[in-house]
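For reference, the structure discussed in these notes is given below.
All protein chains but one are shown in place.
Entry: chain A
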Amino acid sequence: MTTFMTLKEAIATYVKDGDTIALEGFTHLIPFAAGHEIIRQKRRNLSLIRMTPDLIYDQLVGAGCVRKLTFSWGGNPGVGSLHRVRDAIENDYPCALETVEHSHAAMANAYEAGAAGLPLAVFRGYVGSELPLVNTEISSIICPFTGEQLAAIPAIKPDVGIIHAQKADRAGNVLIEGIIGVQKEVVLSAKRSIVTVEEIVDNLDVTSNACVLPAWTIDAIAVAPEGAKPSYTLGYYDRDNNYYKQWDNISRDRDSFNQWLESHVFAQGDV
């Protein structure tokens, strides 16, 4: 059963140095507030998993929390590079960063396999791509029925899965609407899970087919209003595309990034 906590308590309780952590949200519902709390609590040697690393992983990498990154598209969407991630890969600043690179289809399948309790994901992928030359996690398997060669990769099973969602009811059931990405899969595949929500409500008012995570699948729920900004929460606020554009300048330079980190993360208290 889930416990309602402050975000500070939830991160302190469930995120440890050296953990494998997945903060998901496919463009939508990216858990920025939770990521910033991890930075404030100075976690180190994290292995981060995320399909689209986005600004939140640029910030975690730039803050020195991360030693390994598993991803399938590592950019600032519509803008360009993740400069802090590049600085870590190219110059070991602020520390070296190991990378494991997949395709979206691979990671989506690997999350689904993790949620399903399987050791691997099997799918029709990577045909003709050279990613298998540089990623030892990519293997293949022969279908016992047709003989077709299919791609095989390990299931994703993070120590901690963290997502943001619209709302939870007082029992701790969580509603996710809009682009739901791999939100359900990351919670179900993870050993421990934290969900930040915009608000707690008496009743979720869901339709029969709504995406709901039952309270008993979640370890901690923390209220974090605007916890996905500058990404967005459908029904609450829009994506701040201008912030994404401005991040290119802030992140390009180590000093301006560190200044941003001081004023926008460390100077802020618990939400």
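Note that a contact is a pair of C-beta atoms (placed from the backbone, for glycine too) under 8 Å apart; a residue touches a chain by one contact, two chains touch by 3 or more; residues count from 1.
Methods note: contacts and distances are computed from a predicted model.
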### Per UniProt, the name of the complex member that is left out, chosen from "Penicillin-binding protein 2", "3-methyl-2-oxobutanoate dehydrogenase (2-methylpropanoyl-transferring)", "Cytochrome ubiquinol oxidase subunit I" or "3-oxoadipate CoA-transferase subunit B"
"3-oxoadipate CoA-transferase subunit B"
### Listed residues A:12, A:118, A:131 or A:265, member touching the removed chain
A:131
### Chain not shown: contacting residue from A:35, A:74, A:158 or A:172
A:74
### Message
Please output the residues of chain A touching the missing chain, sorted low to high.
### Response
26-28, 51-52, 71-75, 77-79, 81, 86, 89-90, 101, 103-105, 108-109, 111-112, 123-131, 133-134, 146, 148, 178-185, 211, 232, 234, 238-247, 250, 264
